[in-house]
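Quick one: this structure, given as structure tokens, is what I'll be asking you about.
Removed from the display is one protein chain of the complex; every other protein chain stays in position.
Labels run A, B and C following the written order; every chain starts at residue 1.
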Amino acid sequence: MSETPIPAQKSRLRAALESDLFYTFTRSPVAVVAAFVVLLMLLASVFAPLIAPTNPFDPASLNLMNGFTAPMAANDFTGDVFLLGTDDQGRDVFSTILYGMRISLFVGVSAVLFAMVLGITLGLLSGYLGGWVETIIMRTADVQLTFPSILVAMLIFGIAKGITPVEYRDQMAIWVLILAIGLSDWVQFARVVRGATLVEKNKEYVEAARLIGRGSGAIMLRHILPNVLSPVLVIATISLALAIIAEATLSFLGVGAPPTQPSLGTLIRIGQGFLFSGEWWILLFPATTLLALALSVNLLGDWLRDALNPRLR
Amino acid sequence: MLRLLRSAACAAALAPAILASTAQAEEFSWAVTTDPQTLDPHAVNTAAVLGFLNNTYEGLVRRNKDMRIEPALATSWEPIGAGEGWRFHLREGVTFQDGSAFTAEDVLFSYQRAASPEADTASWFSPVSDVKIVDEFTVDFLTTSPNPIFPDSIANWMIMDSGWAEANAAERPDKESGNYATLNANGTGAFQVTSREPGLRTVLEPFEGWWGEVEHNITRAEMTPIQNPATALAALLSGDVDMINPVPIQDVARLQDNPDVTVTQGIEARVIMLGFPHQAEALKFSTDTDENPFADARVRQAVAHAINVPAILKTIMRDNAEPVNQLVSAAMRGYSNALGDGPAYDPDAARALLAEAGYPDGFSFGFKCPNNRYLNDEAVCQAITAMLAQAGMTASLDAMPVQNYWPELRAGNYDMFLLGWSPGTFDAEHPIRFLAATPNEAQKLGSWNFGGFSNARVDELLPQIQSEIDEDARQAMLDEVAQILQDEMAYVPLYVQPLIWGTRSNVTLTQRPDNFFILRWVSVN
Amino acid sequence: MLAYIIRRMAQSALVLLIVGLVAFAMFHFVGDPIDNMLGQERTADDIERLRKQLGLDRPFVVQYFKFLENAVQGNFGMSYRQGRPVIDILLERAPATLELAAVSGILAIVFGIALGVFTAIKRKGFAANAIMSVSLIGVSLPTFLIGILLIYLFSVELGWLPSFGRGNVVDLGGWSTGFLTTSGLKALILPSITLGLYQMTLIMRLVRSEMLEVLRQDYIRFARARGLRDRNVHFRHALKNTMVPVITVIGLQLGSIIAFAIITETVFQWPGVGLLFINAIQFVDIPVMAAYLMLISVMFVGINLIVDILYFFIDPRLRVDRTGGH
């Protein structure tokens, strides 16, 4: 996945938030619907334990004989009925989707936050300080771009699994995923932030701040950072969608979330085995959920990109 | 220069795929999950390699459709004296695919080759002390001790032409760098390899000079590896291939309803079981105990009671597998009919046993499982995790690809693991030697006994079983071992993995429990 | 320009060294090749002997330098799995991947640019907005799922296209091509759509946003003020300027097409280097994995170099400070 093109952004984010952003938001039905879907899914994931009829992550509560129950149909053996049916383990598909979304969103959001913090820091440093700091950081970015992100993630996943003490490996899977996706994603943040920093650092106000003796750190944080936030926000949104999809793809390659705590991607990986066998609901519902989630996040990102770019309004 | 790799198929490609396969009636293509990594019959001892090479190479003996030994390159054999060895009388007039004649020289050469340290098949010949050429068509195999199952144990030992191997500098297998025999084959079998593109396709055509009676009507056969099960299934459904192995279990019912496709099912030789760290001081992945509960047979029995095997077979295996109470399936020689059923599904009994062993509140542990080795292995492990949790044993499941799995087991990074075992000799002695005998490097015993299970009586009985010629006496000893293993619950046997092949409905074939696909039994109508 | 290219080459060599090192570090964690090279009747002795034979018992750094030493001489060692020189295997498989990547790349570039220009010019139109929204579906579903759904629809249900493989190939002096047979061309359709869809969406969206950016530039207003025809303004003035930043990203995208081919090739059993890599991981075929990663890096570095050279032709200002990025 490559950097997403964001034109350099000059207006202050806060000003935009206060006035025009919300206005254009209400005027864009697509954005409103997308935001609604994302919000709904966020809430559903946060409150999954309250909403879900069962807890699919609690193995003690599962009954294997409930496996492969069709949606809204009674199970042959137990007579239980499930809204969206059950999967091969007898887990309620509706519940696994809620919990899976929780994992997917957690992994996605954490990975993007991680990538963002790392990318912004390195981008600011290389843009503001220049010199060998910049050379090292940007060459590292180049090397990493040489490795396509999916390989980077696989690589990090492999190494992290390797160096984690065996006792902790089970609990680490999710964190390793976050690390892997995050580390494969920081470059585009760093590049954009560095580019914007190069533009901003020669502006009069930065010049002025320097003249009155502000330290480099303060200038970067107080003066430059706010000006690069809106492109970062746009990248972050689109990265979120990409991270969720990347997690699903890694899961297909067998390095995703563990099957006992499945993410949406793991659910799809499991479900695709049932595409031909007639248990369509095991694939269809998680896939639709993932599509709706990623699509909404992408649409929001799209809208945000246009909305935060006053020249395109 | 243009060279058409598949000249005949060009015209067919214009027609819809389904028509193509019927129009070219004698052309046959099949998909496998794993491409044989070599054509050298002595370099790698795996089912993927030996199963495929059975179509082009032959041994002194071979297995028939019922897995019984029948004459192949040897027409008959008999024991020498009171168990000093076995004498094989070779078939005359047999030629290799390159035209050279088959003689006792080739047998001796193939023995030296297959028993060399470079080979992966040397263990077959560990009982052999010497091989002697009696005459051009008679060979003696001398054994260190009486060995009743020796002819059975060399059914997959394939004869290579000594002259061909020498001419092509392939006198010894080379696992690391490969040699001529890695990519080329020259056997005496019914088919010869006419094109080999590793990982892509391997083409076989009938060997005109084959000594046997032809039962098939194949003029050309092509084997393609397809790893992704969904893709393989799609290829079968769309008629792009004529046969796939295996059919994903969940798709069996659907395929049975499809008039274009036939599903052939059978019981494989492979038994799926759970293993334990018998020798460990403490569990590695437990959060609540610093002992090793699995060292206690009662806990292992509790595990057996806690697992609802019928439910697993009903849902995950969809009635396509059979439960089993020992380490071999009923199709194997030496299967213990006398052995009673193992612990039935009974969570209360499991809890009681746990309490008795001192774990009334259960314990937590780490459960390792492969996710690409056995049929639906990951799903089975998940179900087992759930069932154990219901009996108070909280497993944290770690499912991984098999390439990471074996190193983990060797390093002892498990508290419980899933294992499938298919006896290469189709004899109940095999799992005892590899899984139940106390590990002993020098004697090559217990080499897959990761948990270090050790029972003096089993160790004592094993050499006797290996050399006992009397069938009944041998079976009695096998029964005793089976009983010990069940009482000790050294492993918890779960079920016998099914064989499920899918073919286009115009194909007839024979399925053998060793999961070898024998092309000479295939016909396309 | 020559000096610049030489400098780039030097940097590329450094990149390759690092890639090699990282790749090698990874191999310690992907598993143990021994289990796949020996059958179930192996002993601990066999394992040790083979490990020694393969040099796996030596320290990692020693292995790496040994690998480098050989790699410089074009020797990537022998495949553990196939017992053949890795370089032979790669050369045998490369045409399949390159043909697939080329078709996907062309699809992605042609449709990406065309749709990107269209949606930028007709920014407010219904069709443009519909295309923008629908295109997001392409990046909102994992590639493997799209591939499987395509197979399900076009191979199984409709029976129009083959479900796997390359069809018939013709050997042109060591290069096997699927372009010359009907079945080869038909086999290309589904995989190349699967592989190209994602990149097409990215390129389209990038072209659109860059084009919008260009369209509000003074020289476009000036071009309009001079009464130039829309076609001329859009395709001569705007598109050419749009291409400057777009080419960088397209270069990166082509690299990731080859990498993403891993997934597509797995789904379609496409006999290319990606499938080879996945199999190599499965069987811990370290030399193949190492060589594959080096190959990808070389291609990527090569593409970047070509992109840089393209700049000289497209942008007369010779502004090559791309590290700032767009």
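Here, a residue touches a chain if its C-beta (ideal position, glycine included) is under 8 Å from a C-beta of that chain, and two chains touch if they have at least 3 such contacts.
We take it that contacts and distances are computed from a predicted model.
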Listed names "Cytochrome c oxidase subunit III", "NADH-quinone oxidoreductase subunit H", "Na+/H+ antiporter subunit C" or "Oligopeptide transport ATP-binding protein OppD", with the criterion being the UniProt name of the chain not displayed: "Oligopeptide transport ATP-binding protein OppD"
Displayed chains contacting the withheld chain: C
Among C:106, C:127 or C:314, the residue in touch with the chain that has been omitted: C:314
From C:70, C:182 or C:232, residue that would touch the chain that is not displayed: C:232
Contact set of chain C toward the excluded chain (per top definition): 217-219, 221-230, 232, 236-237, 240-241, 244, 314-317
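Everything below uses one rule, namely that only the chains that are shown with their structure count from here on.
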Busiest interface, counted in C-beta pairs: B-C
Euclidean distance of C-alpha centroids - chain A vs chain B, Å: 44
Chain centre separation (chain B, chain C; CA means) in Å: 38
Contacts with 2+ other chains: residues of chain B: 230, 234, 237, 372, 401
Junction residues of chain A, two or more chains touched: 272, 275-276
Chain C residues touching chain B - in the complex, by the definition given at the top: 30-33, 35-46, 49-50, 53-54, 78-84, 89, 92-93, 148, 151-152, 155-156, 159, 162-165, 167-173, 176, 180-183, 186, 266-269, 271, 275-276, 278-279, 281-284
Residue ranges of chain B touching chain C (in the complex, touch as defined): 1-6, 9-10, 13-14, 16-18, 35, 37-38, 43-46, 117, 120-121, 123-124, 174-179, 182-183, 197-200, 224-228, 230-232, 234-235, 237-240, 372, 401-404, 406-407, 410, 422, 424, 434, 441, 444, 447-448
Chain C partner contacts - residues on chain A that touch it in the complex: 1-7, 30, 138-139, 142-143, 145-151, 155, 158-159, 161-163, 191-192, 194-195, 198, 241-242, 245, 248-249, 252-253, 265, 268, 272, 275-276, 287, 290-291, 294-295, 298-299, 302, 305, 311-312
